[in-house]
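The complex appears here minus one protein chain, its other protein chains still in place.
After this line comes chain A, so read on.
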Amino acid sequence: MNWQLVLDSLGPIALGAITGTIPLTLASFSLGLLIAIGMALMRISGIAWLSAVARGYISVIRGTPMLVQLFVIFYGMPQIGITLDPWPSAIIALSLNVGGYAAEIIRAAILSIPRGQWEAAAMVGMSRGQALWRIVLPQAARVSVPPLSNTFISLVKDTSLASVILVTELFRVAQRIAAPSGEFLTIYIVAAVVYWVICLVLAGGQDRLERRLDRYAV
């Protein structure tokens, strides 16, 4: 192992994580979560066509490879006049993806909250929207932390796919260093370790969040 090369490459690769992977993950997860909440609410709205639209969306997202989705958006869309830069393309593809997977998690979490909570909220005078926002979603959030954490950690790793549409994130930086040096094994192991460290930190965060939300036991 070339330790000097490890040290030399660690800086740029970590920088790629800080300026590429992490912001890409955060932006895509936030947007994806909003999409997911919207889709989950459409699924349980009881309005047939809204529910069908959400179901169709979820089915397409979960049934097609993310790499293909990225290519459709970045390389395909320009043919119909929609040309997007690498970053927006990546954020759109990744957040649509998170939206599809997290929608089912959130839907299941909302449905797991007992009917009595909705009734007590109505009795107290809340509208359905207030009941959802103040009573049901906070409890559903606790239920969905473990599965959503999985989605989040998968997303960190999936952002490496954005390297193929030229987003300068961790893995693309690694590729650029590796190519001229020929030290593929060393550089790609450094990249892998950086991903692993990010995911370790996130898993620790998940534990803390769960403990914080466990002040009450449902």
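The rule we apply is simple: contacts are C-beta pairs under 8 Å (C-beta built on N, C-alpha and C of every residue); 3 or more make two chains touch, one makes a residue touch a chain; residues count from 1.
In the analysis below, contacts and distances are computed from a predicted model.
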Which one, "Transketolase family protein", "RNA polymerase subunit sigma", "Phosphonate C-P lyase system protein PhnK" or "Amino acid ABC transporter ATP-binding protein", is the UniProt name for the chain you do not see? "Amino acid ABC transporter ATP-binding protein"
Tell me which residue among A:Ser9, A:Gln139 or A:Thr186 touches the hidden chain in the full complex. A:Gln139
Touching the absent chain when the full complex is considered, from A:Thr19, A:Ser51 or A:Gln117: A:Gln117
Could you list which residues of chain A touch the chain missing from the display? 114, 116-117, 119-127, 130, 134-135, 138-139, 142, 215-218
